[in-house]
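Only one protein chain is missing from this complex, and each of the others stays in its spot.
Here the chain labels run A and B in written order, and each chain numbers its own residues starting at 1.
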Amino acid sequence: MTSRKNGLMRRLGGASLLVRAGLLVVILGVFSVLSPNFINGYNVYALMQTFALLGMVTLGLSLTMIAGEFDLSVGSMVAVAGLITLKLGGSSMIVGTLCAVGFGVIVGLVNAAISSWLRVSSLVVTVGTMMTLSGLAYWIGGGQVVSTDNIDAGMFLDDPILGIFSARSLLAFAAFAAVFCLMRFTRGGRDIVATGSRRQVAAAAGARLGISLAIVFVISAGLSALAGSLIAISLTTASPELGANLMLQAASAAIIGGVALSGGVGGPIGVMIGVFILATLNNGLSAMGANASAVLFANGLVLLAVVILDGRLARALLERLREHRARQHLAAAAPAH
Amino acid sequence: MAASPATDTGAETPRRILDVKGLRKAYGGIIALKKVDFELEPGEVHGLCGENGAGKSTLVKILGGLVAPTEGGIVVDGTALTPGHRTDPRLISIVHQELSIIPDLSVLDNVLMGDDRVGELFLRGRYAAEVRQQLDTIGLGHVDIDQPARELTLAEQQLVEITRGVMRGARILILDEPTATLSDNEIQRVFAAVRRLRDKGSTIVFISHRLPEVFDLTDRVTVFRNGEKISTTRTADLTTDELVRAMIGREVAAREQVAHHTEDVERPTRVRLKDFSVPGRFAPLDLKIGKGEIVAVVGQLGSGADLVVEALAGLRRGYVGAIEVDGVDVEARSTTQAIGHGIAYVPEDRAGKGVFLDATVETNITTSVLDRVTRFGFLQFGKASERARHLASLFTIDPKRLPSEVSHLSGGNQQKVAIAKAVALDPRVLLLNEPTRGVDIGARTEIYRQLQALAKTGMVVVFFTTDIEEVHELADRVVTIFRGAVVADRSCAHASMDDVLTDIIHGPRDNQERAA
Partner (left out) sequence: MIAMTQKATTAMPANPSSPLLQRFMRPDRLQANAVKLVTVLLLLWGWATIDNFLSTANVNAILYSVAAVGIAAVGMAFITLSGNLFMLSMGATAAVSTIIFATTLHLGLPATLALVVIFGAIVGLLQGVVVGWAGANPIIATIAIASIVTGAGALYSGGLTIVGQGDASWLGVGTFAGLVPNQVVLFLAIAVLAEIIVERTRFGRELRLIGMNPSAASVAGLRVQRTLTIAFLVAGTAAAVAGALFASQAAQGNLRLGGGLDFDAIAAVLVGGVAIKGGRGRMMDAAFGALFLAVVSNILLVKGLAFEVQLAVKGLVVVAAVILGALIGGIKR
């Protein structure tokens, strides 16, 4: 028998969100100790800037994960979007960004269409997309770095607002807010969770599979495109190398943020915390003098750890623990029959 | 909504809420439904009975639009349904046998899932009160509408799913085995909800194996058997015997002459279960099975009977108690372990777990015994072929079919392959879950014959089935499980199938009626 008593803590999401927030605080604490004056205005600004890119990409990726899929092409999309923006932007960067995002939406629809129509795992479809986009990136840029003279747009995007934010990072926060509303207040959001939670019965339960997949892949590609476009404007350069390790980091951040690879679990708040945890980790390591390779190495370790914890063995152990506790609970309250 | 014209005699023809005409469904060579006509009167509670494989689930899937019929049409309240398209849940709402609860969504979300009234913007507040009220009425007052469905017990989840069906306010609500996991109390609440719905004008279809409930709740009963509609009768005019006979198809008494039963002999014990239980699923049981004995374990859905067999096979890691084979304690914590102790298992889901559809018959048969046909890591194809051939001939599988892919075989032959695969191990104990589901009569007989021959060599055969015929034709002994506990252990030579059926449906009887 379940009771209303443990109302607050039984919100499983809530409990683990607290744990994650706690983890973030711990990491901040550790780095503050290791690197004095770690938490200063500039560092926080830098953190927010990292969030602007990583957060947006992770948000999109995590949505596909919640639906039980995985968009491997987010990293390549960032690169292509940046290149499209600068190539087509010219004097008006907005045009460039719109083109990039439009392209992202189309790619997202293609991903969704092939996945659901042919019932092929999205892991396979997005590998193909990723490869195609990589090729496209080299083709657009002619293998070289593309740059623009339009510094003003970049400066506008990165101008500090209230000291630590910028237009870019605020946009990322807005994206999170939008996705939060989608998941909480719309039927589409529920369908997405159902699609990822128990795919086989979701249709029988009334969830709309095709629409759910379309939504998540379009948002994923679209957000990656937007993020890529903005970072290119900000850096005034775009290259095929842009976002090289983004997919890896986004996957880590998402899983750290409580999104399960199996689907159905996780939400924007957790993802946000996960992104900040990873960004703080990376920025902290850099502040301590670690070079890019060391950070890459560390990121790999982190991803390996979380993917193992998210794996079958760990889940089986957790399930047995839960069963054990449930049985104790049942034994305590006299059984129905 | 087409109103039927009154007939000349002035008698009112009941306007049918559901009219199914000439419905036929074939899956390749297998015919699941043979030209079925079926109709529902508005405002009735209509029972649908039949054994597994009789065609009930297929009919339900077609009505729900999940599957398109090969032939035939359906008219609901005057509107023809488009085949293959999900039926408007306001016309027909189905509560399936397999729960479609989404564990990661809240109870509220689960109840409202797929409800077209809700619209794109899903504001909790608007519906919370109504959902709360419905849940309270059906007995889930203690459940928080915002908690994840994952946290509910199976019975609670079933009630949530029924609430979902009820709330849709569909013209026709189909409940497929809704009471399997419920307690008597909960069942009465469901019935009350069903009656309330009927009073409001909905029509209910109640599919169930539990005949007492069918008699309690329904106005009319339709029986399906082998893909055909056998009869539709007013419940009041029907007796249990008549209903059972319609479902099974033959005079139960006459069956006695057909089956061969080995007379009761003193057999040395080969398998012994001591305090054997899967916590939460079935209570500790003690069982002694003799050498060469064929034992049927039976029970309704949710009774735990199938789990007894699964646990023995190594599929329930968390079982407690002891298993003893040939006097030695063995552990069956995994299928590999069980196989290591000579316990082979033929699963129920043969396409999913029993055979490798894309592999050849020969490959399938030798799957579990690769170590016996390998030398220095290399497969000895000649030896493997020989073994496969031998086993195939045992089960009357045409040797010419050995190189064919199993997916190309009929259901009966596929099952033979699945069983041959397990027998290849030369096991001491052969476990089967629904040994002949979806298998034609000819193959069925061959399988029974072969299993009986194997038993004569000393092999213990234990199988779970929901087919009473099968118990009678194959088993020496039948153990009945009711709500997790053994309520009967009868010798087939001395028991009638009526007795067994009664055990299954009603559970424990007076001591004096229990056979030795």
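By definition in this document, a contact is a pair of C-beta atoms (placed from the backbone, for glycine too) under 8 Å apart; a residue touches a chain by one contact, two chains touch by 3 or more.
None of the values given here were measured: they were computed from a predicted structure.
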Checklist line | Per the touch definition above, residue among B:Asn413, B:Gln450, B:Thr466 or B:Thr502 touching the missing chain | finding: B:Asn413
Item checked: Given A:Ala232, A:Ala251, A:Val265 or A:Leu281, the one touching the chain that is not displayed -> A:Ala251
Notebook entry, point to check: Who touches the missing chain here, A:Leu18, A:Leu118 or A:Met288?
Noted result: A:Leu118
Next item on the list: Mind listing the chain B residues that contact the chain we can't see here?
Entry: 28-30, 315, 335-336, 339-340, 345, 347, 352-359, 363, 367-368, 370-371, 374, 377-379, 381, 396-398, 401, 404-405, 408-410, 412-413, 421, 440, 442-443, 446
Next item on the list: Provide the residue numbers of chain A that touch the chain removed from this figure.
Entry: 70, 72, 114, 118-121, 123-125, 127-136, 138-139, 142-143, 245, 247-248, 251, 261, 291-301, 303-304, 307-308, 310-316
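Definition applied: only the chains that are shown with their structure count from here on.
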Notebook entry, point to check: Distance from the CA centroid of chain A to that of chain B, rounded to the nearest Å?
Noted result: 43
Margin query: For a test of understanding, state which residues of chain A touch chain B in their complex under the given definition.
Written below: 1-4, 7, 10-12, 185-190, 193-194, 196-198, 201-207, 264-265, 320, 323, 327, 330, 336-337
Check: For the complex, which residues does chain B have touching chain A?
Finding: 64, 66, 86, 89, 94, 96, 98-105, 109-110, 113-115, 118-123, 142-144, 146-148, 150-153, 155-156, 183, 279-280, 318, 483-484
